[in-house]
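Here the complex is missing one protein chain, while the rest keep their positions.
Up next, chain A:
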């Protein structure tokens, strides 16, 4: 497809929790500057997959290859150092601290005096104020503790955090769960901005319309396997639903154990 190795390549990733096989050999690729929507029914293994990519879990077998080099992330810190940012479904905010502290969590701006790092509050506040203003997020005071903010404002902080820090690959696990219509639209815009900078994005969502609105490619996970890997402009919501549920109406479910693109190709032919 291109001479450059893909940003992230998963090879035969599987994960067992005791006797339960959550993932049974997942292969997929994500390229830079591409939005991939990860779809699947509850319990299909999407969140497990995201946790493996973000360093929260280690795969039982299989390889993670980032930009051509095999990687093994022992912790989220290592994945983050490699340039993988994650926005989790249950928000990762410390509500007992203010907006600035949360925005910079783990990456504070410091200046050393006699070797002792000192937090540079004003510099950090300026950065946060600019980032939020650019994204059109209004929060009364950056020094209020997050516990006093609404669910939407909290999620906006998380989203602004990933837009600001970026990295190479961003994983979004149900990022718009607590957002209203307008905020969701703005969130989808944010994803576009990030992608324009050449960052790869993986978004998990339940809402088909969002997937079709923002994604270049849709990957469907079913029973711990990739049940479909299709370009958004070459498929329809109905076909994707068939892949998610394993429905055989259009023959989509048939090829799900054989390879990535066969269900999609099969579908395209039948629908044309």
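Here is the rule we go by: contacts are C-beta pairs under 8 Å (C-beta built on N, C-alpha and C of every residue); 3 or more make two chains touch, one makes a residue touch a chain; residues count from 1.
In the analysis below, contacts and distances are computed from a predicted model.
S.K.: Can you match the unshown chain of the complex to its UniProt protein name from these: "Inosose dehydratase", "ATP synthase subunit b", "Ring-1,2-phenylacetyl-CoA epoxidase subunit PaaC" or "ABC transporter permease"?
M.R.: "ABC transporter permease"
S.K.: Thinking of the whole complex, not just what is shown, which of A:117, A:136, A:151 or A:198 touches the missing chain?
M.R.: Final answer for the missing-chain contact: A:117.
S.K.: Need a quick check: the contact residues on chain A for the chain that isn't drawn.
M.R.: 54, 56, 75-77, 80-81, 86, 88, 91-97, 101, 105-108, 110, 116-119, 140-141, 148
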